[in-house]
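Complex shown without one protein chain; remaining protein chains in place.
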Amino acid sequence: MTDFSNEPTSRSPKQGRFAFARAVLANPLGLVACVMLVAVLCVAAFAPFIAPYAPGDLQIFKMNAPPGDGYLLGGDGAGRDILTRLIYGSRNTLAGAAVAVGVAGLIGVVTGLIAGYFGGNRDVVLSWVSDGLMALPALIVLLAFYQALGASIYLSMIVFGIMLSPSFFRLTRNLVNGVKHELYIDAARVSGLSDLRIIVRHVLRVIRAPLVIQTSIVAGIAIVIQAGLEFLGLGDPATPTWGGMLQNAFANMYTAPMAILWPGLAISVTVASFVLLANAIRDRLQQGDRVTAGTTPKPKPAPSSSHPRGDSPDDDVLLDVRDLVVGYPGKGGWTEVVRGVSLTLRRGEVLGLVGESGSGKTQTAFAILGLLSEGGRVLSGSILFDGQDLAHFSEKEMRPLRGKRIAYVPQEPMSNLDPVFRIGYQLVEPMVAVLGISRTEAKARALELLARVGLPDPKRTFSAYPHEISGGMAQRVLIAGAVSCKPDLLIADEPTTALDVTVQAEVLELMRNLQAEFGMSMILVTHNFGVVADSCERVAVMKDGAVVEMQEVTKLFAEPAHPYTKMLLGSVLNDTTVRSYVAPRNPEVTA
Amino acid sequence: MNPQLLVDCIDVNTHFGALHVLKNVSLTIRPGETVGLVGESGSGKTTLGRAILGIGPVSSGRILFNGTDIAGCPPGARAGEAAAIQAVFQDPYSSLNPSMTIEDILIEPVIARGLASRVDATAQVRKLLKQVALPTDAAQRYPREFSGGQRQRVAIARALALSPRLIVCDEPVSALDLSTQARVLDLFIEIQERTGVAYLFVSHDLSVVRHISHRVAVMRSGEIVEFGECDQVTARPAHDYTRRLLLAAPVADPIRQAERRAAFQALEKGN
């Protein structure tokens, strides 16, 4: 049994279901699959009109006959026309698969909805049953039941459908679990929608497409297993089936080896059509998740990367970013997320990089680290760090700088620690790699650092797993890791955004002290002007991928030059007056 | 019972298993009033909001709405004005079903209550969109075509569909950018002044709460440590914890912030 439960979270189909179906058909493989499936269906439906003979017709002298002479694909071991039996066999195959899929889907989806939506004991019991069914080798059970079920393949397929239901159950349950914590479910509940209507209106909509994929896959599995049962001789010998034909061909393999080809091909092509259809639907759902290889556009030719500068190179400047452009491959070219950022950072200085979401501040930081997300690239401009241009450094050239000279403190403390390794290991490993010191030495330093960043029990934290500590502690650990190799430049990307305000104050204090102690330069990426006012000496304000204004911090707040900066500072809430309550006399109740 | 009160929570307790998340919480909201509920993560502020909405558990205590106890009563079983209590949630991306049009989203509360036919409800959509300053052609579009701030306006329009007397707002602006945040807050205020709706405004951000609230309650570890007039709580807090919260939040002014930081450190040392 194949497990397809880790489906991607579904994207909403664009503009209704018909557009979605059209999009699937626009995929060449999806189209081929649909055409093939329709063809097989037609063959099954119109078998008596298409087939040259009746399925039982036999001509003794054509036993194992080669193709030709009225038998297009030759004769089988009993002298029957292989083509005719192939055509009739499709009926049985599709009907059997339909039975299995119907039973599996009905049981699996209904129980999955119940378990996923209501949770609790119902979930425990149903999941246990599902796990139990999954632990049974299906074929052994079907064989064991054969004596009781008899030769009817449909009864076997019903049993098989029950055994396949966990695949639908798990998929549905997991999808529903994913959906039910969405706030729109809460909103629907607040509106007074009943559970049943919530399931119909909200839940089914989202899980529809993944269920179609699963149905397609399960249909394929059912066809293969059914053929297997018939191959073993468990079917009704009177009905022509693809599996039964394989059995017949197997018995005559030494005389007519070609006969094994046709039924197998019929099975493979039908199943492949189901799989390709599933893939086409999945591709449609995932579209936009990952740009497929080969469609990546060529970066536009970078303007000469020589450094055109009027000013003399300043020894005091640690980092000098000029006209930086960062892009990600998008539809029909590069989508630029950073469009010509220029900024400088002096040694020992704290620079705030501030802007709203989508302003490109984080991408600028990642470009300096050489850690852009998959597909991202520096398209032009330069990043001069201590005289070296990092903009076109390879991964190999970047590596010796990372950790040792440029370090990084991330936003979300919990997701930035590897959950399966102890905290100590995650501090020691980079130190050993970067500084080339021994493990014992690295451990001693790690313990020192943990104490330095204000963790009350460094030894305990050292041997703890990430999930055993709080978010604030985790951020201290990450800061300890960032400064562990005494970097020259620390890039902190919204380091306190995920923290509570009191913890934020403590962490900002810690970072300020460490910065002074190590004499580091620091880039503090943030959206919070309070954090800027608290910790930065200079500020660069970003908008739409460019720096609109760069100023000393006191000057920026006192006399902002750019209208955008003025607008942002004007949006900061520091009211001097508060609202006074007046009881509504004559509330206009109607909306 | 005080007839002046729209909501009167009396000794509300909630347990999640062994965890005691709400401890004898008492809180009142007057008609047309905004009560800010501020606290750090895990303080129980969201739990209280959900209890009032009827989608979170209540172990003991009463929640009087217009004098009727609605504690533990799910939204579907509520009647009258209690049935019209609505919510605006934090994440504008997760609070709108991506596969529904804005129109479908906006008429859902009306249809759910069986208050109007689909046609009548649809006629109202235009009015709702206008109230939150969205173009009327938004009705046929999908949530993904809108920015975070616009989505939050849709969520507010949905909350207004039943003409509620109370909207529970759970961090409704914390996922928004600074400039958007200010505009959405002003929209909240404008709607309140026009319709007389009351808000329970849950937030971790004291400056947001100060901007919109008439009264403010501060929560910590499931308890309300301070509840009073907005100006008093957010400018001259009586409780040490409120003072810590206030001083910990950095202000957008380097000179004032330096003073504030010094005060925070002094307070920390004093503890």
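Residue numbering begins at 1 within each chain, and the chains themselves are lettered A and B in the order written.
Going forward, a contact is a pair of C-beta atoms (placed from the backbone, for glycine too) under 8 Å apart; a residue touches a chain by one contact, two chains touch by 3 or more.
By our rule, contacts and distances are computed from a predicted model.
Between the listed names "Glutamyl-tRNA(Gln) amidotransferase subunit A", "ABC transporter permease", "Universal stress protein" or "Sulfur carrier protein ThiS", the UniProt record for the complex's undisplayed chain reads "ABC transporter permease".
With respect to the full assembly, the chain omitted from this view is in touch with A.
When the missing chain is restored to the complex, the residue among A:Asp195, A:Glu429 or A:Asp544 that touches it is A:Glu429.
Contact with the undisplayed chain is limited, among A:Met134, A:Leu204 or A:Val548, to A:Met134. Of the listed residues A:Ser152, A:Ser194 or A:Ser268, the one in contact with the hidden chain in the full complex is A:Ser268. In the complete assembly, the contact with the undisplayed chain comes from A:Leu369, out of A:Ile114, A:Leu369 or A:Val453.
Only one of A:Asp69, A:Glu397, A:Asp418 or A:Glu441 touches the absent chain when the whole complex is considered: A:Asp418. Residues touching the missing chain, restricted to chain A, are 1-3, 6, 128, 132, 134-141, 143-148, 220, 224, 227-228, 231-234, 246, 249-250, 253-254, 257, 260-261, 263-264, 267-269, 271-272, 275-276, 279, 293, 369, 371, 374, 395, 399-400, 402-404, 406-408, 410, 412, 415-422, 426, 429-430, 433-434, 465, 467, 478, 481-482, 484-485 (touch as defined at the top).
One rule holds for everything that comes next: only the chains that are shown with their structure count from here on.
On the side of chain B, the complex with chain A involves touching residues 4, 30-34, 40-41, 53-55, 74-76, 78, 83, 85-87, 89-91, 94-100, 105, 108-109, 112-113, 124, 127-128, 131, 142, 144, 148, 155, 158, 160-163, 165, 177-179, 181-182, 185, 189, 194-197, 204-208, 210-215, 230-231, 234, 244-245, 247-257, 261, 264-265, 268. Considering their complex, residues 11-13, 15, 182-184, 186-194, 197, 201-202, 205-206, 356-357, 500-502, 504-506, 508-509, 527-534, 553-554, 557, 567-569, 571-575, 578-584, 587-591 of chain A touch chain B.
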